[in-house]
Every structure is written in C-alpha cells, then in structure tokens.
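Omission of a single protein chain aside, the complex is shown with its protein chains in their original locations.
Chain nomenclature is as follows: A and B, assigned in order of appearance, with residue numbering initiated at 1 for each chain independently.
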Amino acid sequence: MEAKFIGQSLPRYDIASKVQGQRKYPQDFNMEGQLHAQVVWSAYPHARVLKIDARQAEALPGVVKVITWRDVPVNEYGINIMDQPVLVGEGAKVRWVGDRIAIIVAESEKIARQARDLVRVEYEPLSVVMDPRQAMKPGAPLVHEERDSNILKHIPIRRGDIEEGFAQADVIVEGYYVTDAVEHAYMQPEAALGYIDEQGRVTVIAAAQWPHDDLHQIAHMLSLPEDQVREIVPAIGGAFGGREDMYIQHLAALAAFCTRRPVKMVWSRTESVQRSGKRHPFYMRHKTGATREGKLTAVEIEIISDAGAYASTSIPILSNAASFSAGPYVVPNARVDAYTVYTNNAVTMAMRGFGATQPPIAYELQMDKLAGKLGMDPVEIRMKNLFEEGSIAITGNRMSHGVGIKETLRQAALAAEWREENGHWRKPALPPAEAPHLRRGIGVACAYKNVCYSMGFDDTSTAEVTLNLDRSGEIVRALVKIGASEVGQGVWTALAQIAAEALRVDIRKVNLALVDTAQVPSAGSSSASRHVYMSGNAVLRACQRALAKRERVLHEETGESKVTVTYTYHGREARATTPLDPETGQCEPHISYSYGTQIALVEVDTETGEVQVLKLWAANDMGRAINPQMIYGQVAGGVHMGVGYALTEHFIQKEGRALTKSFSEYYIPTVRDMPREFVNILVEVPDPSGPFGAKGLGETPTLSTAPAILNAIHDATGVWLDGVPATPERVFMACRKSL
Amino acid sequence: MLAERRGRARIIAGGTDLVLQSQQGKIQATTLVDITRIPGLDFIEEREGYIYLGAQVTHAQIAASPLIRAKGDVLAMACGSVGGPQIRNMGTLVGNVVNALPAADGAVALFALDAETEVASLSARRWLPIAEVYQNVGVCVVDPSAEMITALRFPALQPRHKGAFQRLAPRRSLALPILNTAVVVGVQEGRFTEARIAIGPVAPTPFRAKEAEDVLIGQCVGGAVIKRAAELAAAAAQPRDSVLRGSKEYRKALVEVLVRRALAEAAGLWPRTSGGK
Partner (left out) sequence: MPELRMRVNGKEVTVEVEPDDLLAYVLRDKLELIGTKIGCGEGECGACTVLVDGQSVTSCIYPALKAQGRDVTTIEGLRRNEELHVIQQAFIDCAASQCGYCTPGMIMSAKALLDANPNPSREEIEAGISGNLCRCTGYYQIVEAIHLAAQRLAERGEEGSHGS
C-alpha cells in the first residue's frame, strides 16, 4: 500500500506559530511575582576559592538571596559522571571560567547584575592546564586532584596485525590534524524559569534536549524524589548538542527551591559564548598504508581530545570517535589509541556529530593524500575501500541494515560530473577561474556516524498514544505523548507523519503533547540523530497496538470511546550493542548508521587566502525520507555548520580564558558565506529495523562538509590545510610557504 | 544642554556604538542628547564644489545617495559595506567618526576624500581636516561633553577622479574588516595627477600612505607603477599581531594586495568589485 504521509513534504507542525512570533521560548515566559537571577562566575580558570563574602551584595536593596554552595543540598551534577559542582564553595577549586560561585536572586535583572559585582571572592590562582597534550604527561598539574592523572579515559582499538599491515603497504601516508573548539551558537540564549508548582513540585521551564535526565540530576541535587521535580520544555531556539547537558535548569531549580518563588534567569550572549560548553578540540595523528591498487592495509591512529574542566560526555564521544577514526572503510589491520584529557579550558560536550565530526578531517585528507601518491582518482580510491553490506569495521562488527555509503558517493560524484567507466572514475575538468590569482578545485569527502546510543547503552523511547473515538469507532483525534524535545530538527512533524501513516488518519487529527515530564514518558535525548528511529519506532508500534486495541474494543462493543497504549521501544530489539573491549576495542558499537558524501567546488583567492564555495553537492542516506522538504533544510543547516567549521568559526582560548568574547567575534556563516549553489541528493537505503526504513539524519550532513572543502582547497592550490578552521590567513600562509 | 550637564551628558544619534559602550561600562553618561530630532542636520548636498553631509545622515542614506555615488562614490561603497542593513539604517557616519576607530569603513573613505568635519561648541564652529579629528584608537579630538560634529564635507569628485574601495573581513557580512582601503586617483591624459590612498586598520587611526601616493604622481597609469605604490604602502603600514585580525605579516601582505587591487580598479585595469564581496 502506498504511503500517504511518509515521503510527503507536509508543513512543519509548529511553523505557523513560529512565523507569527507566537511560539514561546523560555525567555518569553513570565510569572506573577517572579524574581530574577544572575550568576556570579569564576574569575579564574583554575584557582582555589579561599573566601566568598556576599554581605555587600545581600545588603543591596532589592536583593532577595545570594545562593552559595552552603545552600545546595547535594552539590554535584553531570550527565555521564557527576564531577561538576553546582556552586564552588570556600576551600574548593574552580576549574574553568564557567564554574559558578553564587547565584544572585533579586527583584529585577538590573539589581541582580549590580549585586553580582558586589560579591567579593578571594582566590588562590593555580597553574592553568591549557593543552591536553601537555596535561596528559606525568607531573602535569591535576585538574581533578582525586585522580592520579588528567587522562579521563584511554580507548584502544586493536585489530589484525599492524606490523604486517604496514609491511603489505606499497604506500604509507602520515599526517597530523588539529581541529579547534567551536561554539554551538544556537540563536536562543540560555534562559529558564524555575518555580514551585501547584503540587509543590520544583518545576523548571527550559530548553532541554534530555528533560528526563535533567529531572534525575535536579532531584539528586535537591535530594528530592524524582516525582517532586518537573521540567517543561517549550520551544527551543536551536540546540545542536549544546542543550544535552544540563546547563541552567539546576540553577533555576535551586533558586526556586531556596526562595519558594518563581525565578527567571536569562544569560547574555557574551555569557553564552564564554561560559558554555564547546565541541572537543581533537589532535589526530594518522598513519595509513595502502597497496598500489589502492586497498587500505593498515591504519595507526592517535587521538587526543580536550575534555575541558569536566567530563560531560567526553567518554562516549571518545568511544564514538575511536570507532569512526578509520572512516567508513574496510581496514584489516588497525591500531587506535584515543585519549580524552582534562584541562582548564571550556568544558567540551556534545556538538553535532558527537565525535564523528573531527575524525573525517583526518581520515578523508589521508585518503586524498594516498590517492595523490598512487596517482588515483579520489572517488575511485574510496570506492575500493568503502563499507558494503557485510563489511567488517575496525571494531570487528559486521556493517549491515542498509549500508548506503557507496551509493551516496556514486550519486554525488555523478551529479558533480565525475565519469565512470568499468569501475574507473575520472574527475571532471573544471572551468578555469576568471583571474590568475584565483584557483578552482573540487574535493570529495565521505563520512558516517551512529544513529542512537552506543556501546551497550540501553537506548529506549516510550510513547503513549491515546485515540479518541466517535460513536462509529472512527478516530476523531490521536494524542501522542512522548518526551521528545523539538529543537528545530522537525521531530514532531516526523512523528506526526509516522502516527498519521500508522493510524491511517488525516494528519490534522494527530496532536503532540507538550513535553512536560509530569505528563509525558521519557523518549531519551534529542541527540545522536535518534528520534526518528527510536521515537518513530515507539510511536509506530504504540499506534499499531492502539489500532489493535481499538479493534478489540469495538468488537466487544464495550462502548469505550478512548483507547490508550504505552509502548517502550528498545534499540536492542534491532541490534544489541556491547561495550568496547578494554584492550582491543572490539564490540558491536552502534544500533544503526547514517551515511553521507559531500563534494565541494571551491575558488581560492591565493593572494588573500579567501575561500569561496561555489557549489556543494550533498548526498545523504537516511534510509527513508519522512519529509523531503524538512530533510533539505536539515542538510542545508548541516552544511552551514560545516562551512563555518571549515572556514570561519573559531573559539579561541588562551590560558583558559576566551579571547572570543561575543557574537561579534564568532563568525557563523551569513547568507553570503554559503555555497553559491547547493544540490541536495536523497539516497534511500532502508534500514529494515527503522520506522518505514528510516534511519536518522540530523548530524550526518555536517560531517563531510569541512573535509570536502579542505580537499578542494588542496585540489585548487596543491596546499594541504591539515585542520580547521582554514581561515584566510592560514590558507594564505600555506600558499605562500609552498611557493 | 551639554554645557549644563558638565561632562555627564553625551550626544547620541543612531546609538550603534554608544549603546554597546554604555552597556560595557565604558561611558558614564547620565544624559543622552538625541540629535536626530534637531531639524536641519540630515542634508546631503553640493555647495560650491563641496559635498556636505549633516550629522544625522546614516550609512544607508549615503550608500543610496545618487549625489554621493556620482561625486564621492568611494564613500558610498564604504558605507554600504558596514555591518548589515539594520546597522546601516541606524548608524550615522558622523557618529562613526566620533567613535574614532581605525577599522571604520566610512572613515577610511573620508581620509581618501580629504574630508573635513565641522565641530560646533557653544561659542564657535570650526572646520577641521579629518586627519586631525582622529587622535588615537577610540579617541576623537572632539570633547563629547561640550562639542559635536555637525557636518562633514569633502571636495566633490570630478570626472577625472576615480575611486575604489577594497575590504577583507572574516565573513561576507556583519563583520569588521581585517583590512580595508579607499583610494581616489586623478587621471588626465593617461597619467596619475592625484592620488590618495587610505588604509585601515593598520595603525591607531586610518592611515594615508603618502609615499605610495607620491610615487604615482606624474606616472603613466599601468600595472608596474601601481604595484610599486602598493609595495610602498605595505612597507609603511605597521600593524601589530592581533589574535582576532591576524598576524602582522599577513596584514602587511594584505595591504599590498588590497591597495594594488583598489588602484587597479580605480584606474580601470581591474573589474569593479568594490565594496567587498
């Protein structure tokens, strides 16, 4: 039966309210009698707090309370490891400038800000640990003193025989690649409203990717049972991983808890840029061997990731990065050592890709370097090595369930006018640039990542579906309750389409309930590109069971007019993942995968170093396109972040302090910085375990952009930029050096 | 009003710089005097061979003005590259001058146009050459608690004059420049008769490359002499290493490139790409 709603570009679920400015984000909420809170931030990146004197601040008229560590029942939190203090107290250490000393609660925002400056803190500054490569050495000052090393985690992967692998290689390429920190730069600054609800629950309205996990952490901090805490997620103005960790919710909750009044907290953009988490800087050393026919024989890889001051999700990110470090290629012999290391730099956390964004910068440039040494076309060398159904990855698992990477490369290459003859691929000849200082080049990159959580984590999503029936048993309305945060990715629209399809009703009859932890079950996080797959499956099965229950209800003529089904989907139904073996890293790492290839045509101004992307082809395999128009937007948005990563975005830190202080110094692409032409190619290689064959897509479109651009810059100029961002100065200097 | 408040009042026009500085605590004014309500300060007109601009004139108005495009085009190009449309609607050129930052695009064009500012106090009005108005980074000769700039003027460009403006920034909109340059040359019978080359931000104030200008005078218009002038401009520029703008070495190299391109464009040897990309 042909799908009615799947594959249709239906209007986005909440777009009508957004274009009218009616949709409310956390800062748009106000409550009668609310107070205002501001954070007193650490003045040092690494220091012991000797004394906190809040008396002058407390004495300022209009200040209701200055909350310090003494007011926190359990002063710890953290998404993976609870190594973060809510507020740093006397005798304790601040470990980055985003640590907090106090929360001022006052009658107005103005007074709260004034009071901030009146809190006197005495610090004993300590040596700043700035570079993870130094921080991992024995004898380095410890960021967390209870540990014996700054190395938070080491992940080894060993497969085959590395010596033998390099012995078999006819060519070997070595490279060292550095990707620096970048900022999520979601348009909606951090904001939250905390209050005690009518049932006495500590309630927070905030933009959160994982509301049910926040609940757990807030309850822990306040020493309350989880049913005494509540989180409501209204509209979210972008997340990209930056709202997966709890970042403001606990502060608003604490303020409401302490004052028993509604408290609103809004951060400035400058606070957001300087004091919020970032994507991990990675330092990657690669050695890759291949035969003269272009078959990869061995990879030896070292990754050092800067975990910043606290763990956040540095370990799962490292695990993922290690598993993807060789790329979507069959490599029989692999030796990977990945480290994530504490420093006093900005806390690093999830950001679109979750450890899959940095590795392609290394592995895709390595592929082009090999191709260069072998005199082989870049598409051809990739075709010889890319995963297929049944290929074995470096973690020893068999790739399956819709391995579409080759198809994405094939379609992107053909669209970009590569020629294929008998398995041989040939790059197109490029039209010449219009002036002698301009050079054109074309570059390819393939990348992939997991969909859903990994390495043994029991990924689940629960949906509750209620059907309202009329007298004849027809479905009048379907209400879907699921804790899936709509961050702008379109999950509600996708889930509504899946529900409408499963229930065979007009989509206008499907409603999604507000994400209120008191009302809806946990769907897990809006991350890992997982909601279409996990929550889609939960909704699909709940709907199917609701229909079956309706049949029974009608058949038995009970006169019931409402049918409710709750269903929890476990990712392990599709594939049970296992943790990495502590010595070899062998495991079943991921539930499902998403694949993409991008090709960039660039023009480099060799006199200034400016790079313009003239055209970009993006081919993504997401299994099944639920809503093609939404996918176009998702891919374009991923490309936007990829272009920024490649060329313009740079969060600069020096000695633990942000030199990039505000939005005016952090350059996300404007409309004029985007590729002049953009070609979106949908590739559908279904995963039978996904809803209607769908996998996920949210992150993959940002993975290949930067390496494709870097490869194109090399094609244009003969120069390698072994890292990001390839700012005009870096490109200029590299060009000049090579002359 | 300024006199009454003795140093605690500041002039505000568009407010695009003042509001931010106020928020950052850099200005301690308790009274803002909004001059955009004073009638008669919004003129763009030609009088006796000069183009006059009033203090209220915004970057957007300058960029769109047919008179300035005809007789001061380099200023229109420069003002059109500032910030984004909203900032250009709000920010006045005079306000930008008072703010006295060397990166300002409009300012660089004013230097290349040999502009003057009319400074008014309670007692007097005087015309000052633009180079005397800029004293240091963010320091304008005008005492903002007692004086204001009421107008700008520059000699209207004649048919023999050609202008060009080149700019390089970290992205193609909403960014201060890493480097910008405005040039105005006079060409008669295939020779340079006049040359003004202004560059920013390579010094505490916008910078005129005098040696580069001199080397062009009397020479036939051509690539070689333009390159020589660009090299002299680069040699004279002394930028510092800047984390955000780039190294000294890169910025000096850019001076040569952008000045060469601007001169070539003005001389008709290079396609019109002024105003940044």
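In this text, contacts are C-beta pairs under 8 Å (C-beta built on N, C-alpha and C of every residue); 3 or more make two chains touch, one makes a residue touch a chain.
Worth saying up front: this structure is predicted, and the values here are computed from it rather than measured.
Among A:Gln134, A:Gln168, A:Gln544 or A:Thr670, only A:Thr670 touches the chain left out of the display.
Only one residue in the set A:Gln188, A:Gln209 or A:Gln497 touches the chain that does not appear here, and it is A:Gln188. Considering the full assembly, A:His640 is the residue among A:Arg159, A:Lys369, A:Lys481 or A:His640 that touches the omitted chain. Touching the missing chain, out of B:Thr16, B:Ser65, B:Asn96 or B:Gln166, is residue B:Thr16. Considering the whole complex, the residue from A:Gln134, A:Ser400 or A:Ser662 that touches the absent chain is A:Ser662.
Think of the hidden chain as still there; on chain B it touches residues 12, 15-16, 19-20, 22-23, 31-32, 34, 36, 60, 83-87, 89-90, 172-174. Although one chain is hidden here, its contacts on chain A can still be listed: residues 9, 11-12, 14-25, 27-28, 185-189, 235-240, 268-270, 487-490, 629-630, 632-641, 662-664, 668, 670-672, 674, 678.
By definition in this document, only the chains that are shown with their structure count from here on.
Averaged Cα coordinates give chain A a centre that lies 43 Å from the centre of chain B.
On the chain A side of its complex with chain B, the touching residues are 607-610, 612, 648, 652, 654, 659-660, 664-665, 667, 669-673, 727-729, 732-733, 736. By the touch rule above, chain B contacts chain A in their complex via residues 84, 168, 170-176, 178, 243-244, 246-247, 250, 253-254, 257-258, 277.
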